[in-house]
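Left out: one protein chain. Kept in place: all the others.
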Amino acid sequence: MSRRYEDLSGPELGERLNADSIVLLPIGAVEQHGPHLPLSVDHVIAHEMATAVIDRCGEELDVWQLPTLAVSKSNEHAWSPGTLVLSADTLMRVLLDIARSVASTGVDRFVILNGHGGNTTHFGTALREIRLETGMKTFLMHPSLPPAYGGVSTEEELGMGIHGGRNETSVFMHLRPELVDLAKAERKVPEAIAENTHVKFGGSTSFGWLSNDFDADGYIGDPTGASAEEGKALFEGAVDTLCEAMAEVKTFDFGR
Amino acid sequence: MSRRYEDLSGPELGERLNADSIVLLPIGAVEQHGPHLPLSVDHVIAHEMATAVIDRCGEELDVWQLPTLAVSKSNEHAWSPGTLVLSADTLMRVLLDIARSVASTGVDRFVILNGHGGNTTHFGTALREIRLETGMKTFLMHPSLPPAYGGVSTEEELGMGIHGGRNETSVFMHLRPELVDLAKAERKVPEAIAENTHVKFGGSTSFGWLSNDFDADGYIGDPTGASAEEGKALFEGAVDTLCEAMAEVKTFDFGR
Amino acid sequence: MSRRYEDLSGPELGERLNADSIVLLPIGAVEQHGPHLPLSVDHVIAHEMATAVIDRCGEELDVWQLPTLAVSKSNEHAWSPGTLVLSADTLMRVLLDIARSVASTGVDRFVILNGHGGNTTHFGTALREIRLETGMKTFLMHPSLPPAYGGVSTEEELGMGIHGGRNETSVFMHLRPELVDLAKAERKVPEAIAENTHVKFGGSTSFGWLSNDFDADGYIGDPTGASAEEGKALFEGAVDTLCEAMAEVKTFDFGR
Amino acid sequence: MSRRYEDLSGPELGERLNADSIVLLPIGAVEQHGPHLPLSVDHVIAHEMATAVIDRCGEELDVWQLPTLAVSKSNEHAWSPGTLVLSADTLMRVLLDIARSVASTGVDRFVILNGHGGNTTHFGTALREIRLETGMKTFLMHPSLPPAYGGVSTEEELGMGIHGGRNETSVFMHLRPELVDLAKAERKVPEAIAENTHVKFGGSTSFGWLSNDFDADGYIGDPTGASAEEGKALFEGAVDTLCEAMAEVKTFDFGR
Amino acid sequence: MSRRYEDLSGPELGERLNADSIVLLPIGAVEQHGPHLPLSVDHVIAHEMATAVIDRCGEELDVWQLPTLAVSKSNEHAWSPGTLVLSADTLMRVLLDIARSVASTGVDRFVILNGHGGNTTHFGTALREIRLETGMKTFLMHPSLPPAYGGVSTEEELGMGIHGGRNETSVFMHLRPELVDLAKAERKVPEAIAENTHVKFGGSTSFGWLSNDFDADGYIGDPTGASAEEGKALFEGAVDTLCEAMAEVKTFDFGR
Partner (left out) sequence: MSRRYEDLSGPELGERLNADSIVLLPIGAVEQHGPHLPLSVDHVIAHEMATAVIDRCGEELDVWQLPTLAVSKSNEHAWSPGTLVLSADTLMRVLLDIARSVASTGVDRFVILNGHGGNTTHFGTALREIRLETGMKTFLMHPSLPPAYGGVSTEEELGMGIHGGRNETSVFMHLRPELVDLAKAERKVPEAIAENTHVKFGGSTSFGWLSNDFDADGYIGDPTGASAEEGKALFEGAVDTLCEAMAEVKTFDFGR
């Protein structure tokens, strides 16, 4: 049976969703990813990952999938014509509006599956705002945690496969091979930054950046070795991990 | 070749889109439509219609399709738990953010294809706001114009098949038959209002309403006679009409 | 006895207004209307029309007249120095603030009489916002419905006497003959648009426009044949129609 | 010739107004004034005073009168059903929107004539906001300066004829005798406060108050001795004073 | 014992503060004060004055001192690089956020000690906003009332020692002698304005100004005769006065 929230009628929603249900909101982005990838990368990954997670463990854990929010806060790419950008303020309002609506069902657990690293801190803030306003327990997951926030990137990229790098390109090749043109890709790793102890991606001192701060082409990492096979493994590993995490969400309790 | 905006890379976007291109933003809603229809009706219709229009005349008229915005201003259904509601203010910000982003490509024509009647006046206002701020020519189309704004509804419904009525149900049955349960539908036509000369849907005096003002079940019209066949005809007629309108958009000129 | 809301004292307001009363808010604009008309056109028409309606049927229907809001959303004329413009956002806040205040009296019916076509969609949106927030029944009337929203304009103007055209000029000549200089008027009809089937005023596809999109003089229509006599007939016909509509407002019921 | 801003056409506005002109915005309020006065007091006084000032010295000093803004920030009377309240935020937006519009004419001097003491500090703030944003010189005048901000009130009222007191009632009796019912008036002077050295109206420590903090009837002062004659003298004295002040506005220079 | 609000633990706060307590918020500014004074003048004076007042009468009157808000609305000095400016809107939000937090303790009296004249009208407005929203009694004090709002300045400065003038410089020399360089000071008195009857500082017509309207150096007054001795006397006099005022705050009652 469908696990898509929007496939229910109003009365069914009242019957099927309750305090034990989990509602999942996938969020992507439509933003430049260099010349080798389309704008849709984060949107597609968030959507496909959410769908795969729901297929794997949605029924068991009573998870409901909201329509994927395609556009989000991509202002680090605003310099690139056509990147779609919701301001931080607009996006927070969207999240709060949707969360309030979801809370009206009586659901107690609300999960954001975020496909765009540029949203990570903002959604971190939103978790508390939503919890305080609606009373729901709130969670934030990533298809893969961005390297800038503690996730892993390949050693060859010095841990800086931040945007359009090897892992992301591989996963996208697995999902939409026809939309990738690896011939246009080069190694774009900001080597100088790797020498820092504190001020670097994932370092103790974080820093503000726009994607063209590093290079005019606006991607960061080395996609040249990417492959659909590698992407398949990453994707499937992520589905496993996210379902494990979702099981913890299901029983999460503050202990008070 | 794909006519989806997000399938282009950043550099391709700069090459392919120009002042003669048209960008199309489909907008739906996720809101109760009575017990016989799922929440997704407006979302699905807007998305499928946009896709069909692009397939039919996108290449010829150089139209590019943005990802469908699933959630919009559904506050007339906020009484129904689970309806997803963006506030008027949030939605205007979303539109302006997206329109500014699109305008950065140099495109001169921006079309909203609106699947939810509750957005109609607000988008009417937005056309001017976007034009004034970005300089783009702006247009608003509907899969079918809502009866409350001059569109047609069946005579049997006294022209009041406003929400979840015969036409909408038929079109949805054509698109997603498995999600319709006509057995739960009844005739819900606010007969009293039809007797008014001025204060009625499409009358000279408009009025504010919530979908449960008329009936606790929240739909307005008579879906009992709906059929996929009727829906197919309506859908295909709309695609024809929208492509005719899009051709006028292509050459639209203020004449100055 | 006075039917002006503001002529009552605080305690009288509590005694005289109740759930059966109607409160009427006239709204005009102060904006350029071409060289033949002053900025006050919409303000004067809204105010005089409201006063005439109150005189005709205010006592019988228990209608109370608020002070006319002179300035509103005239951003299609912002290019013309001196046009007074409230932003869409500011105007919505003004409406909601006033409506909340009126609702505190216990009144159940709130009518906007809008003299400026540029507000029409925005007020259409406001009807629902006010109803949802205050619970009042809300209504929108026009001295004459703008052609762009389904109203009539003369055949000679191809239905495009949108702004400063024959009807509006005639009505204003009836009200303030000394402020009209017909010698400065010409025919300014955007003929090209009339040939469209969909993308035209009142067509199935609406479009965003500024008043100088069509012509540098910023008026649209053909006022050359306007006359005070014609204006008198239009004005008096409108008063009749508005009182008929107001009687329907008085007894309007959603039928639930 | 008319000195009303709105009586000009767009092109005339460009010819008649220039950097030597002064634009005057009268602002009133629609708020309870006790049982002896209607809600319109501040609106009527601001409007009549502005008109009298324009008649007296408008031509000589090249002053142009905007339509009176009837409704403003009356939240100290929000407890009284029917008082019309713009929030501080809404009112600031209205002022800035209007001021920006006026500045587009090239006018260099913008004067607010404020009939409602509850706006005084807020307009004091607005003077700088408008100056900073538009570059216009900005001024704030009062028909009579409110006692709470350094103006005079009668000795019998211990200087606390703040709202609906003797002076205001007298002026209104002069302007609209038929709307005053002195039989309903009593002495309402908060004697205790007069004993303070610092925390009192016009003292070195100001304090926040609502009009029902002092008395359930919501007026402050002693209107019992008010008379139209006294009001006439006050009104005419104010016109003299305001024209003197306007002459200083005309030549005001920062001296740099 | 400490009278600093922040030195209490959460549970202590609940025990020590109650409806008879007074909470004091000192507010300064970080803004240019001419070449003879540092940016900190208003911040330091507000902070030192608050501390001295608390030391003198805090225990007796049960007053609690909040951390000094260093930065406020200094937009009249925005032309001077480095002046820290909160917008009017931002500052109002800060005040309301803090006031709501303080009101959650059950305290009934909230006093702002404002060291920056540029905030005076805005805080005057805030007194009512806070009272209306939180129910607390609200008060506004100044180390010395700004001449522009009825306070005194020296005769030699024609009452226009508005900013960086003799009194302010003297007080600061008393508090931070090492940060004053009197050698850089000159007489900067806008003599022309003194000749006005109405349009002048403290006159019946107020006006908007920026600090560089008068002189490129941005200070107003004549600090050349300032001295630490004079400053000491002014400072100590102010502490006396403020404690007298605080005693009136303690027992202030609207008398209803």
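For clarity, chains are labelled A, B, C, D and E in written order, and residue numbers in each chain start from 1.
Here is the rule we use: a residue touches a chain if its C-beta (ideal position, glycine included) is under 8 Å from a C-beta of that chain, and two chains touch if they have at least 3 such contacts.
These figures come from a predicted structure and were not determined experimentally.
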Indicate each shown chain that the hidden chain touches within the full complex.
A, E
Using the document's definition of touch, tell me which of E:Val102, E:Leu140, E:Leu175 or E:Ala226 contacts the absent chain.
E:Val102
Residues of subunit E (touch criterion as defined above) contacting the omitted chain
4-14, 17, 30, 32-40, 43, 66-71, 77-78, 80-87, 89-90, 93-94, 97-98, 100-102, 104-106, 179, 181, 184, 218
Contacts of subunit A with the missing chain: which residues?
75-76, 78, 88-89, 92, 118, 120-122, 124-132, 137-142, 145, 150-151, 190-193, 196-199, 202, 204-210, 212-216, 241, 244-245, 248-249, 252-256
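We take it that only the chains that are shown with their structure count from here on.
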What chains touch subunit C and also subunit D?
none
Please indicate which chain is farthest from subunit D, where distance is taken between mean Cα coordinates of the chains.
A
Inter-chain centre distance, subunit A versus subunit C - centres from mean C-alpha coordinates, in Å:
48
Rounded to the nearest Å, the gap between Cα centres of subunit B and subunit C is 27
Quick check on subunit C: which residues sit in contact with 2+ other chains?
78, 89
If you connect every pair of chains that touch, what shape comes out? Choose line, ring, star, complete or other.
line
Give the pairs of chains that touch; include all such pairs.
A-B, B-C, C-D, D-E
